[in-house]
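Shown below is the structure under consideration.
One protein chain omitted, others in place.
Residue numbering begins at 1 within each chain, and the chains themselves are lettered A and B in the order written.
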Amino acid sequence: MRLTLNVWRQKGPSDKGGFEKHSLSDVSPDSSFLEMLDVLNEQLIEQGKEPIAFDHDCREGICGTCGMVINGMAHGPQQLTTTCQLHMRKFKDGDEIWIEPWRAKAFPVLKDLVVDRGSFDRIIQAGGYISVNTGSAPDANEILVPKTEADRAMDAAACIGCGACVAACPNASAMLFTSAKIAHLGLVPQGQPERYSRARNMVAQMDAEGFGGCTNHGECEAVCPKGITLENIARMNRDFVKGMFIARQEPKAQA
Amino acid sequence: MATRTLSLADTTIGKKAVMAVSGLILLGFVLVHMAGNLLVFSGPDALNNYADGLRKLGPLLWIARGALIVAVVAHIWAAISLVKANDAARPVKYQVVQPVATTYAARTMRYGGLIILFFIVYHLAHLTFGVTVPGGYAPAPPAGMPGALSGTDVFYNVVASFQVPWIVGVYVIAQLALCLHLYHGAWSFMQTLGFNHPRYNPLRKKFAAAFATVILVGNLSMPLAIMAGVIKLPS
Partner (left out) sequence: MAQRNDELRDNAPSGPIETAWDRHRFDMKLVNPANKRKFDVIVVGTGLAGGAAAATLGELGYNVKAFCYQDSPRRAHSIAAQGGINAAKNYQGDGDSIYRLFYDTVKGGDYRSRERNVYRLAQISVDIIDQCAAQGVPFAREYGGTLTNRSFGGAQVSRTFYARGQTGQQLLLGAYQALERQINAGTVKMYPRTEMLELIVVDGRARGIVTRDMVTGKVEAHLAHAVILGTGGYGNVFYLSTNAKGCNVTASWRAHRKGAFFANPCYTQIHPTCIPVSGDHQSKLTLMSESLRNDGRVWVPKKKEDTGKKPSQIPEADRDYYLERKYPAFGNLVPRDIASRNAKDVCDEGRGVGPGGLGVYLDFADAIERLGKKAIEERYGNLFEMYERITDEDPYEVPMRIYPAVHYTMGGLWVDYNLMSNLPGLFVIGEANFSDHGANRLGASALMQGLADGYFVVPYTLGNYLWSERTDQKPVAADHPEVKKAVADVEARTTKLLSINGKRSVDSFHRELGKLMWDKCGMARNEAGLKEALARIPALRAEFWENLRVPGTGAELNQSLEKAGRVADFLELAELFAKDALHRRESAGGHFREESQTPEGEALRDDENFSYVAAWEFNGVGEEPTLHKEQLDFEYVKLTQRSYK
């Protein structure tokens, strides 16, 4: 396959950045999108140029490290697929491809296609856990979890934190990510004691990070490689609003 | 690290809830308003009596108007503050955007909202204060006649106006914008307020489509019927 690539290059967070055009021939349709970029990078190094920086790690669609907007779609044209699992057979010979980083105020570009998703970690820090110290757990079968609830919790817990939801959202909202964790932990009995404070604190932090709000476009759900649904956002809205009404203390967010 | 305390209205979800609740009130208004106005098909007496009936409500009418004004203001306030936050959330735009799931209606909410806002101003000026009614705002029929109380002959105002093509044009454009706005809003408020269940989700969209269609057909039937001469001024 022959391809023309327009790749976003940006030296650092303060650089303005711009597109750089490359053509690539002999791309194997069986190679993954990242392997195609590997080949391009090898060429660049051979030419004495700097290779394109992009994030990736497991290359099997589970670590959530990789991600780029390909032809205007987060993780590219194949649904339920991370960039690393996208294969070149999804493209046609002669295609022109535009490759951009996740774009959001809360995901500053570090270099080329690499962005800083530390905001996601801070949202989890605000309450995305069940407070249980090591060693203080009761026997695992002492608390029964209905299979249906466990399955739904697992559906939400499948989130890999890649940030495609933010990248695809016209408002750069992080609600799908945040709600997936709130739903996962709010669906299991172990998560009930902190259910409402968790929703309050995580949403407060999400807002403080500078993500936009949800306007129910559904783009996040459509690009999510793990099929996290909008149902989680509805659930978060319920838990959050209820949480704000019953709160004895209003939440604080790191500014 | 600095921290700050947040109240519900400070948060995106709080603002969305304000948007949804005020939107829900406005949905109700739009439906009732249309239902009342459809009385125009039953002739001058029916419409003018209905207008009188509303007037007779007195303080209740003002409570309802107050609620509507609050809803409109809240809706606009939430919209502006969310639009600002949403725009700020992506300072550098994408070169290529290929929407996968979103609808035209969802993407144009802010513009549709603006059109509707301008339309509300015009609509009030037009049929409440009589601006642009051909031949001037009709005086109330004599005491004892239908419409006497309302201070104006509503039926005349409506029918005379919609014989003017550009006025019909304004209403058609506004109703199309409203329809799109409602199509997104009428399921979106449920999602925002937390009504989401896989079994019933298809119904949300169907409800929204049906609601938006009913409002569009209902509201446009009047100016179009008048323009087509189906409804005429009593001779």
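FYI, a residue touches a chain if its C-beta (ideal position, glycine included) is under 8 Å from a C-beta of that chain, and two chains touch if they have at least 3 such contacts.
This structure is a prediction, so every number in the text was calculated from the model and none was measured.
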item: Left-out chain, listing which of the shown chains it touches; value: A
item: Touch with the omitted chain, as defined above, among A:114, A:220 or A:253; value: A:114
item: Residue touching the undisplayed chain, where the options are A:65, A:179, A:215 or A:232; value: A:65
item: Missing-partner contacts on chain A, residue numbers; value: 11-12, 28, 30-32, 34-36, 38-39, 42, 44-46, 48-51, 53, 55-65, 78, 80-81, 85, 87, 89, 110-111, 114, 116-118, 120-121, 124-126, 128-141, 143-147, 150-151, 153-154, 157-158, 160-161, 184-185, 188, 190-191
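Assume only the chains that are shown with their structure count from here on.
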item: Approximate Å spacing (C-alpha centroids) for the pair chain A, chain B; value: 37
item: Residues on chain B engaged by chain A in the complex (per definition of touch); value: 1-8, 10-17, 82, 85-103, 106-107, 109, 184, 187-188, 191-198, 201
item: Of chain A, residues touching chain B in the complex; value: 6, 17, 19, 69, 71-73, 79, 98, 100, 103-106, 168, 170-173, 175, 203-204, 206-208, 210-219, 221-223, 229-231, 233-238, 240-241, 244-245, 250-255
